[in-house]
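What follows is a single structure, written as structure tokens, with notes after it.
Excluded from the complex is one protein chain; the other protein chains are retained at their positions.
Right after this comes chain A.
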């Protein structure tokens, strides 16, 4: 009979009873399988040892006291909400955003050179759930993402230095909202660019690891390349003495995507069909990409609501956290994206946005 798979052998290490009698009997009498079984056992022990972290002598009383204080103290709300917000918008969202930016865009006929296929003209929220964020495949699993230029964000002394480094003027706030005081810290970041080369072999591997089968890639997709470019950007950040940012005003040269090789729609439709991308999200992205200038902004629907407002002639997206603690306004004008966000109400932020100079 055929040798049992390495997954079966792995289970044999932990749960012999979970493996079929046939597999167990085969493994017991097959030198190849016995060797593989030994390897699996040794690997498992080594990983177990590497993960082991001493936690003896925990002070459960002190920990319980800490928890009791928290469960009865509603003041913690702000910090919990902040953590949730940050987590929701940080890493997974960035992964989604980069995937999404790469897979959406105007259809192009066959392109042999780098062709601009997507130039941000507006921003549209795409509602996802946190579960979707976890599910969306990390693009690096489907090919090679090579960052060719790093943004190298740095705090700079003042707005003039930020301008000098990036060529972008930090928007000036006409009147600070109530509760926002002091001088802002200035951040400047350069251009970030990267090339994504699709690899059918890598994608098949990633799919297999998740127990899925990769749909066969259309001709020419394997090895096709997409190039993304974003930045530079500048930001002014006002914070409370505790370090919690109260107001952030940022301006960034909006992302652009270029394609080489196969028709872009082919790549997009294929990427959207990969296992791991939730169906609803894929549909939304497909709809969005009919308009090649819309940057889809993934928004965790259960945490944030979105609406539209007008900021000095541009259509802006307004995001408000459901607990009302945070809001943000973002819009694009002439390829430059401007955002205002903070622990303020949407109205306050809109008035800051409309008063920017």
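Everything below uses one rule, namely that contacts are C-beta pairs under 8 Å (C-beta built on N, C-alpha and C of every residue); 3 or more make two chains touch, one makes a residue touch a chain; residues count from 1.
In this section, contacts and distances are computed from a predicted model.
Engineer: If you had to name the missing chain as UniProt does, which of "Branched-chain amino acid ABC transporter permease", "RNA polymerase sigma-70 factor, ECF subfamily", "Substrate-binding domain-containing protein" or "Trypsin-like serine protease" would it be?
Structural biologist: "RNA polymerase sigma-70 factor, ECF subfamily"
Engineer: Touching the hidden chain in the complete assembly: which of A:28, A:67 or A:169 does that?
Structural biologist: A:67
Engineer: In the complete complex, which positions of chain A touch the hidden chain?
Structural biologist: Output for chain A: 5-11, 14-15, 18, 35-36, 38-40, 42-55, 58, 60, 63-64, 66-67, 70-72, 74, 77, 79-80, 82-84, 86-88, 90-92, 130-131, 133-134, 137-138, 141, 206, 209-211, 302.
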